[in-house]
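Before any comments, here is the structure.
Excluded from the complex is one protein chain; the other protein chains are retained at their positions.
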Amino acid sequence: MALLQLDKATIRFGGLTAVSELDLAIGNTDLIGLIGPNGAGKTTAFNLITGVYQPTSGQISFNGQSIVGSKPYLITARGIARTFQNIRLFASLSVFDNVRAVFHLHLRGDVRHALWRGRGYHEEEASIANRVIELLEIFQLAKYRDEPAKSLSYGDQRRLEIVRALAAQPKLLLLDEPAAGMNATEKVELTRLIRFIRDKFQISILLVEHDMQLVMGICERIAVLDYGVKIAEGTPDEVRRNPKVIAAYLGE
Amino acid sequence: MNLNLRHAKTGLLGALALCFLVTLFSKFINPYWLYILYDIGINIILAVSLNLINGYTGQFSLGHAGFMAVGAYTAGVITNQFGQLNAFASGGVFLGALLAGGLMAAVAGLLVGIPTLRLKGDYLAIVTLGFGEIIRVILQNVDSVGGARGYSVMHGWTNFFWTFGLAAVTVYVIASLVNSTYGRGFIAVHDDEIAAEAMGINTTKYKVSAFVIGAFFAGIAGGLYAHSKQYITPGGFGFMQSIAFVVMVILGGMGNTVGVILAAILLTLLPEGLRFLAGVQQIPGVAKMYPLSWVGDTRMIIYSLLLIVLMLTRPQGLFAFKKRQR
Partner (left out) sequence: MTELLQQLINGLALGSILALIALGYTMVYGILRFINFAHGDVFMLGAFAGFYLAPKIATFVPLPSVAGALIIFGLSMVICAALGVLIERLAYKPLRKRPKLTVLITAIGVSLFLEYAGQFFFGASNKKFPDILPTWPVTKVLSLSVNSNQLIVLAVTLLLLLGLRFIVMKTRMGRAMRAVSFNPEAAALMGVNTDVVISFTFALGSALAAAAGILYAINYPSIDPLMGIMPGLKAFVAAVLGGIGNLPGAALGGIIIGVTETLVSGYISSTYRDAIAFAILIVILLVKPSGLLGKKEVEKV
């Protein structure tokens, strides 16, 4: 059984069908690419999966259960985390706190702990701090822990978003153009990191990315959207040779 | 937010002990100043609790005086059921009445918080203002608490201990809350609701909690206010009053507890200072040497101009020296 399953997921905005009858299945520890020209509906597909938008029709299920109609925060709690194409960090929080804020998902104690501030509270906060630093270190961001998130470079902000999403301890990670605005070296490093986190945390990743070299380089399977419709799906080689895909990109 | 919270609980206990000590000696304090001190403590509670809603959570309430009114009337009505009590019993009754006032205000906060969930920014501001006004109009129409004429509160039980002890509790609770992993959610909601929701934060719950907790403490402050002034009118809790609390939060720097406390102190003393200046003018000769009587007459104009100039030049507040961290 697939981890995430989209069945004819469709969403219309007025007259525009942004995503049309999309079928997609993602299994455990899959690394799958979702590509297509600008405006093809990739981000909208993410918004459907994460509950930001509700599908006009169709079914989306995660771990065999429907998540249509669920609130975004509940979907995250079930194990789907994402990054945003237009970076949405918590601008007034430090790098450390951007990640720490997500750990409330894994708190044992509730708000009374925070108010009583007993030993249990301090121990839990200390262990959270350790885990936050561990995650930041994977992306070499620990040295900025007390900087405001918005003071980071563009590339580092994108990486911080990935760290923040990982803090939710997802089973499925959705990355929306994580390499946008990065230089060549940063992209190579990012490629390595995406593989690394998939293997280390044993998660599935759905990757939206415009850099073809990057996508073709790491994805096992790629789905192609054009005007909201899936026009192809297969291995990088199959997709690369698919005439529909070539036409869609040439026509852009 | 630069409170060191490692020893927060010790600090709170110390503050309570200190308040108790000062109370024992409060008869040596000039009553005029004592009542100004009460005003300061009450305004600190109001400003710090509003800061949770407007500063940390990034909602915008213009109805804080309404919550204060609910607490003031509730506590006043409750204590008016009692005759003269000894110090011990009065303390118990008073604390109970204050808590009841806080709870009633929290219920009002819930009633305001839920319908305003969908609203943001200036819309939210106007709707909360509307709620505050509705509370005021309702109070004006309840004859058993005197309607528009006002309500007189028999007992003047507010003292230094209750005022500053509860101010310390307010600061402790709100600072502990926002400085925990759980509480970072308030700031996450403030910064980006969509991202917060995507990170598993139940933004609805956080926003409503902010309103409920903020309203609770505003209600407590209302009870203290009622037992300090001993006469309350619905008109005294109008939206001009709410705006005054908002100004304290803004002046202090939204989401900066220390700054907001300083601003509450400053803005409580400012009118007194201006009144003092006006008073000095009455002394023969002084007015000639320092013609400052205009200050007394124009103090509210100066206040509003300061607000405008502040927003134009330092919208982050007077006391925001360092950006919020950790």
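Lettered A and B in written order, each chain numbered from 1.
Here is the rule we go by: a residue touches a chain if its C-beta (ideal position, glycine included) is under 8 Å from a C-beta of that chain, and two chains touch if they have at least 3 such contacts.
Keep in mind that what you see is a predicted model, and the values were worked out from it rather than measured.
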Residue of B:Ala65, B:Val127 or B:Val189 in touch with the missing chain, whole complex considered: B:Val127
Residue of B:Ala87, B:Ile283 or B:Ile308 in touch with the missing chain, whole complex considered: B:Ile308
Given B:Leu12, B:Leu46, B:Ile250 or B:Leu274, the one touching the chain that is not displayed: B:Ile250
Sites on chain B contacted by the missing partner chain, in the whole complex: 60, 115-116, 118-119, 121-123, 125-127, 129-131, 133-134, 137-138, 140-141, 148, 194, 243, 246-247, 250, 297-298, 300-301, 303-305, 307-308, 311-312, 315
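Definition applied: only the chains that are shown with their structure count from here on.
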Centre-to-centre distance between chain B and chain A (centres being mean Cα positions), rounded to whole Å: 42
In the complex, chain A residues that touch chain B: 50, 52, 71-73, 76-77, 81-82, 84, 88-94, 96-97, 100-105, 107, 110-111, 113-117, 121, 124-125, 128, 146, 148, 164-165, 167-168
Chain B residues touching chain A - in the complex, by the definition given at the top: 5, 8-9, 173, 176-177, 180-185, 187-188, 190-192, 194-203, 255, 323-326
